[in-house]
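Only one structure is covered here, and it is reproduced in the block below.
As you look at this complex, bear in mind that one protein chain is not there, while each of the others sits in place.
As written, the chain order gives the labels A and B, with residue 1 at the start of each chain.
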Amino acid sequence: MMRSGFALMRGLWLSWLQYRSFFFILAFGWMIAPLIYLFVWSTAAGDSSIAGLTRGEFVAYYLVLIIVNQVTYAQTNWTVGDLIRYGQMNQVLLRPIPPIFDALASEFAGKVVYLVFDLPIVALLALILRPEMDFQLVNALAFIPALALAWALRFFWGYALALLAFWSTRADALLTLQDSLIFLLAGQVAPVALLPAGMQLAARILPFRYMVAFPVEVLTGHLAGADLWLGFAAQGSWLILAFVLYVVLWRTGLRRYTAVGG
Amino acid sequence: MRPLHLIAAFMRASFQEESAYRANFFISLLTSLLNLATGVLGIVVLFGQIEMVQGWTLAATLALLGVYLTVSALRQLFIGPSLEALAGMDGEIWTGAFDFTVLRPVDTQFLASFRKWRWFAVIDLLLGVGVLVVAVVLLEVSLSLWQILSFLLTLFAGMSILYAILLAFAALIFWSPGVLFTWIFDGIFQMGRYPLGMYPGWLKLILTWVVPVGVITTIPAEALLGSLTPTNLLTSLGLAAVLVTAASILFRIGLRRYASASS
Partner (left out) sequence: MIQPQTTKQSPLIQVQNLTKTYRVPIRPEGLSASVKSLLHPQYSQVTAVNGINFSIEAGAMVGLIGPNGAGKTTTLKMLSGLLHPSAGTATVAGHIPWQRHPDYLRRISMVMGNKSQMLWDIPPLDSFRVLGEVYAVPGADFRRTLDELIDLLEMQDLLAKPVRNLSLGERMKCELTASLLHRPAVLFLDEPTLGLDVSMQLRLRRFLAEYNQRRGVTIILTSHYMADVLALCPRVILIHHGQLVYDGELNGLARKLAPFKMLRIVLSSEVVAPEDLPPLPAGAEVAALEGNILTLRVPRAEAPALTARLLQTLAVADLTVEDPPIEAVMDQIYTEGAA
């Protein structure tokens, strides 16, 4: 009787879990790479420090990165790209609301579920791993706009890329390339300051750092004065560019889509 | 003799199926190269800041990456595709075509393990072995016969453990379709890119005894580098024997359940 009770409980738990499990597993997957580098860098720093960062500071950096990455992650390839690829764009276009609101809605809904998974785990890890952070109110205040701009940049950039599906269904290959660039230049493989010279320059010029690493650097207090303002300027510029790109691609893509007949 | 003929037939049919989709080739190639580049660059960036981490140098860690890529490639060559044809998203159990597989006069586990070959993985395999070769060259040591033999032995043991884990997850489909353990495992398996020594103590234990990722990648790397301890060798072999047996038993129990409970 015990066994069958457990079996039924397991069955119930599994069916509840199966619905949420899809989201949780996605969130889990996005967490793995930052975690690996959290462990690797903190072990490497050991009792001393690397480039001025102690073990605890690496831990803090990556824990914040996990949350920032989750908040800014662009799902537009699925919410927009797939719609175009699978010919479902017509239904969306018929609605009186611009399709972008659809994508935005999915953004917020999805992010909430992911964060429900992420936040407890990050909190638990913080308890185990003992991060060290020099918490300054001014950093926290700067963090909020940095995070908001990072989200907006990653969203519009992602949306623009997803719109390339209007021209070629194989455009999602670009995503693989982008994932690699984000991994290398957006603070995942290492904090940007620790990258070798060439890569660091690329990171500071290209938009990827401003999608993830920049807010993290702001909060963990590693940016000050000129660096901070330069960062915001670069972030703002890339955001404007991404938005323009989105508008242009949307208009031309739509024209092409409706001309071709969906 | 006959198992080999059979595998050859499966290899041939799989190659024909794969060739039917040419467009994917270049995208797969791009993905493989990017995967390689990010892996190598990750290590380069790390060792740009520090000489050695827990006894692992750049060359040694590169060797580990080579093992990881080789193991991943071998998995994608036949173990992964075959088990997925059975238990994956579009697998036979879902479509109901599994009945045909059960009807064949060939052992079902054999069919489930060797039936589908993904030839593109040979390219991944070459890349992985390439990284291994580069790492060994950078190490500037000549490999002894024992190092090579123990490497092959522990690599085989590691692949067997990986096979056992994936077989066990596939077998779970006889009880509960839609189990997503393989995805979770894939996430944890990523940790095999870096040496066990670079992870904290509690994680090391988990990655040895709970999800033996460390045994699959780190131990063969140690063998190649000449730092393999007898304990680790025996652990690797013992774990492989135990897990393969357990997974096979689980699979057979699952088959029995399928023959009793399905309608």
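Going forward, a contact is a pair of C-beta atoms (placed from the backbone, for glycine too) under 8 Å apart; a residue touches a chain by one contact, two chains touch by 3 or more.
Fair warning: this is a prediction, and the values are worked out from it, not measured in the lab.
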Chain not shown: contacting residue from B:L33, B:I50 or B:V106: B:V106
Residues of subunit B (touch criterion as defined above) contacting the omitted chain: 2, 5-6, 9-10, 12-13, 16-17, 20-21, 95-97, 99-100, 102-106, 256, 259-263
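Methods note: only the chains that are shown with their structure count from here on.
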Footprint of subunit B on subunit A - complex, ascending: 11, 14, 18, 21-22, 25, 28-29, 31-33, 36-37, 39-41, 43-44, 50-51, 129, 170, 173, 176-177, 179-180, 183-184, 189-190, 194-196, 199
In the complex, subunit B residues that touch subunit A: 23, 27, 30-31, 34, 37-38, 41-42, 44-46, 48-50, 53-54, 176, 178-180, 183-184, 186-188, 190-191, 193-194, 197-200, 203
